[in-house]
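Excluded from the complex is one protein chain; the other protein chains are retained at their positions.
The block that comes next holds subunit A.
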Amino acid sequence: MSTRTIAESPAPERTTVTGARRMAALARAEVTLLGRSKGTLFTAACVPLVLPLSVRSAFDEADLKAAGLTSGDVMLPAGFGFSLVFAVYAALTGIYVARREELVLKRLRTGELRDTEILVGAALPAVVLGLAQCLLLAVGCALLLDVGAPAAPHLAVAGLLFGVVLCAAAGAVTASFSRSAESAQVTGLPFMFLSLMGSGIAVPLEMLPDRLASFCELLPLSPAITLLRGGWTGDLGAYEALGAVATALAWAVIAVFAVRRWFRWEPRH
């Protein structure tokens, strides 16, 4: 046997699958799995639709008026926030851990999907579910609370986009630090707690002491919620909006870096 090496022998002619089709194939299977996982489905679909109502009842109309807020100001960010945190963040943390521990991620990496396509494809169903809830909430609030259509739709869209990206990336990072689906419910608590309490979801930032509020504005989900709320009320100044976008961008860069640096594709040995 001589030792001629094949340089770049051409691949045989065959239909090449595009990245979008690859992700669609994975996402389709994930939809099936989501439908069969009652726990994930409950957390992702029911919790975010029920919780905002409890927030609503927690605040006295009088308190809100004193802070210059309407009930719509409170309900919309709470609704969007719960959807992002439960339907996207918590669900994805569990999904990434489960797929990793079953060696599904490792097996997928032996196929033609790129790493990013695996992460995005697996996230799509949860992300779509989260977005659908947001839409439902917006329509519901518009009809029931007389909130109306967003005054600055571009800000609302930007906020939603940042929120989804950050929650998905945070879910991937959290999954990397969770050994099992059970422990993921604990490792996810800090992010959930910080976001719900400090990012203007369960408690409007106006109700917090000034110093604490200005610190909380820097939390990962705060700019997304600020943009969302501003998108509806239309009272977010250009300067504040830019600040929120800058903060969100910074977090997005950090999140992408963290996923690339820490994401685990295989269980620990």
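Odds and ends about this structure:
Heads up, the rule we're going with is that a contact is a pair of C-beta atoms (placed from the backbone, for glycine too) under 8 Å apart; a residue touches a chain by one contact, two chains touch by 3 or more; residues count from 1.
FYI, contacts and distances are computed from a predicted model.
The unshown chain of the complex is recorded in UniProt as "Multidrug ABC transporter ATP-binding protein", chosen from "Alkylation response protein AidB-like acyl-CoA dehydrogenase", "Multidrug ABC transporter ATP-binding protein", "Cell division protein FtsX" or "Nitrogenase iron-molybdenum cofactor biosynthesis protein NifE". When the omitted chain is restored, the residue from A:Val104, A:Met207 or A:Val256 that touches it is A:Val104. Interface residues of subunit A with the unshown chain, by the touch rule above, are 1-9, 11-12, 14-17, 21-22, 24-26, 28-29, 32-33, 36-37, 99, 102-114, 117, 269.
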